[in-house]
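Here the complex is missing one protein chain, while the rest keep their positions.
Right, subunit A next:
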Amino acid sequence: MIATSRSPLIIVVHLSVLLLVALWTLPTAGLLISSLRDKDQLAVSGWWTALSTSSQNLTGRAASPEAQVEKDGKFVITGNLIEGGTSKVSAFGVRPMQPAAFEAGTSADIGDGQTLTVNEDGSYEIVSPTRMEGTRGQRIFFTAAVPPRFTLDNYREVLNAEGIGASFINSLTVAIPATIIPILVAAFCAYALAWMPFPGRAILIAVIVGLLVVPLQMSLIPLLKLYNGVGAFLGVPAKTYVGIWLAHMGFGLPLAVYLLRNYMAGLPREIMESARVDGASDFDIFVKIILPLSFPALASFAIFQFLWTWNDLLVAMVFLGTGNNELVLTGRLVNLLGSRGGNWEILTASAFITIIVPLIVFFSLQRYLVRGLLAGSVKGG
């Protein structure tokens, strides 16, 4: 559209957009790649080396002396340090301070006349002139070149052992009703504000625009007190799913009403007037004409509300319990950040499960999301 599009400057444009896209996607890509890596490799090398062979210092233990066999008057223990692996051993040792004292393939004197041989493929042989005593096998330190390994083990672990699976269900439990229930309530209100003349309408619209930006923080303490009071009065727990559904509905309504009112006010007046001439009431007009026509706006709001309730941490932390069948994904992830701070295989897999649903919604319904953003950009998120 601009004259510069044919000049050499366009190459600069291509390159700078490429750089920006890389900056914006690499962090997420790193998370995804890491979550699929073997956890031992993940702990010692960066995700950008995921495809190359890594060198690791490992510790193994030879079979216990009970496994020794007598051969040509000597006592021998054999086995393999790398069970079923394709790694290559380059060096080994028997003291933690000198883990790579001997090259693979050579024999090492480990005292008492015993010798230890570790080959490249991980097979080892301990030879002793006398019968070996004890029940514990010889510790062997070795350096191995490990080929890249990708696995779904991390996902299997977090889904079961870390409670991410249960939290996934909890998040769905919160998000689905909290998305659907407000839609009808908001739509009726929006229609009244858009097409039914009554005194005070302009003020009401102004109030709703104002409520769009009221910080959630203002609501937390009074509502917590209110919920505690209602819970005590009715003899039920204060933190329940019903409570959080209603809270999400209340917090989502200003955006819903605002978005839908703007959309409905933009519909052509003639449709409504001709229907009215035909004797249709406001109720009929709304249900039969406006509601179907407003589908794009309803979809926009539903996507917003779903992303917001799924991604929310604050409301869930205040209004929902922390039991296994109540803690949502975001809350679980914060807990894991505290308790498993260094276990990146757990954190990356958990985080990816947390963000996969919004990403699917995002990529499949992006059109509606953009439309909603353009219509409701007064809202502060």
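Rule of thumb we're sticking to: contacts are C-beta pairs under 8 Å (C-beta built on N, C-alpha and C of every residue); 3 or more make two chains touch, one makes a residue touch a chain; residues count from 1.
By definition in this document, contacts and distances are computed from a predicted model.
Q: With one chain of the assembly withheld, which option in "Carbon-monoxide dehydrogenase", "Sugar ABC transporter permease", "Hydrogenase-4 component E" or "Ubiquinone biosynthesis accessory factor UbiJ" matches that chain's UniProt protein name?
A: Of "Carbon-monoxide dehydrogenase", "Sugar ABC transporter permease", "Hydrogenase-4 component E" or "Ubiquinone biosynthesis accessory factor UbiJ", the absent chain's UniProt record names it "Sugar ABC transporter permease".
Q: With respect to the chain omitted from the figure, which of A:Leu212, A:Ala238 or A:Ala275 is a touching residue?
A: Per the contact definition at the top, the residue touching the missing chain is A:Leu212.
Q: Pick from A:Val94, A:Ala108 or A:Ala247: which residue touches the chain that isn't shown?
A: From the options A:Val94, A:Ala108 or A:Ala247, the contact with the absent chain belongs to A:Ala247.
Q: Determine and list the subunit A residues touching the chain excluded from the picture.
A: Residues 1-5, 9-10, 13-14, 16-17, 20-21, 24-28, 30-31, 34, 42-48, 169-170, 172-174, 176-177, 180-182, 184-186, 188-189, 191-193, 196, 198, 201-202, 204-206, 208-226, 241-242, 245-247, 249-251, 253-254, 257, 281-283, 286, 307, 310-314, 317-318, 325, 330, 333-334, 337, 344, 347-348, 350-351, 354-355, 358-359, 361-363, 366, 369-370, 373-374, 377-381 of subunit A touch the chain absent from view.
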